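Got a structure here, written out as structure tokens. Questions coming.
With one protein chain removed, the remaining protein chains of the complex are shown where they sit.
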Amino acid sequence: MESTNNLEKFQTIIDADTKIEPKDWMPEDYRKHLIRQISQHAHSEVIGMQPEGNWITRAPSLRAKLILLAKIQDEAGHGLYLYSACETLGISREELIDQLHTGKAKYSSIFNYPAVTWADIGAIGWLVDGAAIVNQISLQRTSYGPYSRAMIRICKEESFHQRQGYEIMGKLALGTPEQKEMAQDALNRWWWPSLMMFGPHDSDSPHSGKAMTWRIKRESNDVLRQRFIDKTVQQAEVIGLKIPDDKLKWNEAKGVYEHGEINWEEFNQVINGNGPLNKIRLANHISAHENGAWVREAANAYAAKQKKEVLVA
Amino acid sequence: MTKQEALFSYTLRLGDNALILGHRLSEWSSKGPLLEEDIAMTNMALDLIGRADAMLKYAAQVEGKGRTEDDLAYKRGERQFLCNLIVQLPNGDFGYTIARQLIMSAFDLCLYEELVKSKDETIAAISAKAVKEVKYHLKFATDWTLRLGDGTEESHQRIQKSFNDIWMYTGELFEMNEVDAILIKEGIAVDLNSLKARWKKIMTEVLLEATLTVPADAYMQTGSRKGVHTENLGYILAEMQYLQRAYPDAKW
Partner (left out) sequence: MSTKDSQGQLWEVFIQANPGIPHKHAGSVHATDKEMALQNARDLYTRRSEGTSIWVVLSAAIVASAPEDSGMLFDPSNDKPYRHPTFYVMPEGAKNI
């Protein structure tokens, strides 16, 4: 039973902005919410390797290839940091992967869009990572210690991700007419899905209430989305690209950009499995997992033999 | 053949081997048996492509025709590449990739430990860096060979088959031509024959410890020294060079 005493003590720790640690008492709902959020975050990092991985072998220069590889590797690393954070809540990585494969756990819908041209690698770094960073910076102050520590490490490492994407876009925008067109096209396709990454409007966000009280989430979807828009518009101007939103307008009084309405119908369709690549991304993950089964079995068997030998000796 | 031409060809050979092997390893992204191994595989790819970058930069400098390392990587055709056949082969399963990595890392260790003493300062410097990287790659490949060889019945059979299948591509690693002859005389290149015993010793030790059989040296495939490659190389280049070929005026 969750006694009121425990609950009060828990909320006191939260309200004092002290971190909750794995062995501390926590409400079951807090644990569940964290597992859902952190695992979704971890899966997003891992599935997010696919659209970019699509271009590793085709990166147009050795420099670009090295950077892209290092970036994708970081994403694998960030997936691992987050899986570890999640595991401190009493769930194994095997279970987490299983939840991904059965569709019980989600990942960010943005990765169900295809990386069609090289400019998409620029757009993903600039916009998708840019949006993710806004969210992640906010999450560094999340109330669960292991999650917060993972976020701090991730933010530190990700600072180059957005820059490399923006650099690609800048080079293309200043390149040949074909390159510039490629860049604008990528911006056109990735802009709205990037805004959707922040989730539904605050008024329609089902999980936000408790997440804010428990300080898992520190700022609302709309606040974070607005922050992203405000900083990105200027960056687009600098490289001469146009944000694909006719309603985008600076509001002097509020000091923010007003923007057009997001296509929530598309958002819901992609979340519900009808995005361009939902099935393929998941099938790729499942097939890698299955193809690796004999390797993991072998490694476990080998380790068991080693242990036996130690005992005999 | 002048000394300069020989040096150009030699650095291309070293650079191309690193580039194409790195390319193959990079294909493991999102496909590893454990997420940790994904990172390990791409880490090796980064080391190799980094080495290719340095080696091709030097090749371009030696050639002295104003080409860059990217020109050499992205604008040469199949017949101009000088990498060994073994690095071009498709990855196969994880065990096959590990078998190739063991063979190549052991070979690279033997090679670069000698090239550290090369009279060519650039080659010596790149080699010094390569030795450190390759030692790690060899350790990685060795440990996985042990796990797979001495793991389950299935893994044992799989990796034994991989070594058996790939063995016919190992002879070519030690082939030499006029390029080697010229550069050995100059104290720049190493006599590949002198590496063979040590390479074989490393391979034998690892395979035996992994409860595997060292395949017999039977017929060996050949061709890369003359630019006659596997069919796979064309596809690798078609992918790798696509943007540079499709937009010849563009800078990236």
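By written order: A and B. Residues from 1 in each chain.
Here is the rule we go by: contacts are C-beta pairs under 8 Å (C-beta built on N, C-alpha and C of every residue); 3 or more make two chains touch, one makes a residue touch a chain.
Since we're looking at a predicted model, the values are computed, not measured.
*Asks:* Check each of B:L34, B:A125 or B:I184 against the chain that is not shown and name the one that touches it.
*Replies:* B:L34
*Asks:* Just name the one of A:D24, A:E167 or A:D202 that touches the chain not displayed here.
*Replies:* A:D24
*Asks:* Out of B:E5, B:E78 or B:D143, which is the one that touches the chain we can't see?
*Replies:* The one listed residue touching the chain not shown is B:D143.
*Asks:* Out of B:N43, B:Q101, B:S118 or B:S224, which residue would touch the omitted chain in the full complex?
*Replies:* B:N43
*Asks:* Which residue among A:S44, A:T57 or A:Q73 touches the omitted chain?
*Replies:* A:Q73
*Asks:* For the chain that got dropped from the picture, name the residues of chain A it touches.
*Replies:* On the side of chain A, residues 21, 23-25, 70, 73-74, 77, 80-81, 84, 87, 92-95, 97, 149-150, 153, 157, 293, 296-297, 299-300, 302-303, 306 touch the unshown chain.
*Asks:* So which bits of chain B touch the chain we can't see?
*Replies:* 34, 36, 39-40, 43, 139-140, 143, 147
The rule is short, and it goes like this: only the chains that are shown with their structure count from here on.
*Asks:* Quick check on the complex: what are the chain B residues that touch chain A?
*Replies:* Checking each residue of chain B against chain A gives 19, 23, 26-27, 29-39, 42-43, 45-46, 49-50, 52-53, 56, 69-70, 73-74, 93-95, 146-148, 150-152, 154-155, 158, 236, 239-240, 242-244, 247, 249-252.
*Asks:* Which bits of chain A are touching chain B when the two form their complex?
*Replies:* On the chain A side, the touching residues are 46, 49-50, 53, 56-66, 69-70, 72-73, 76-77, 79-80, 83, 118, 171, 175-176, 178-179, 284-285, 288, 291-302, 305.
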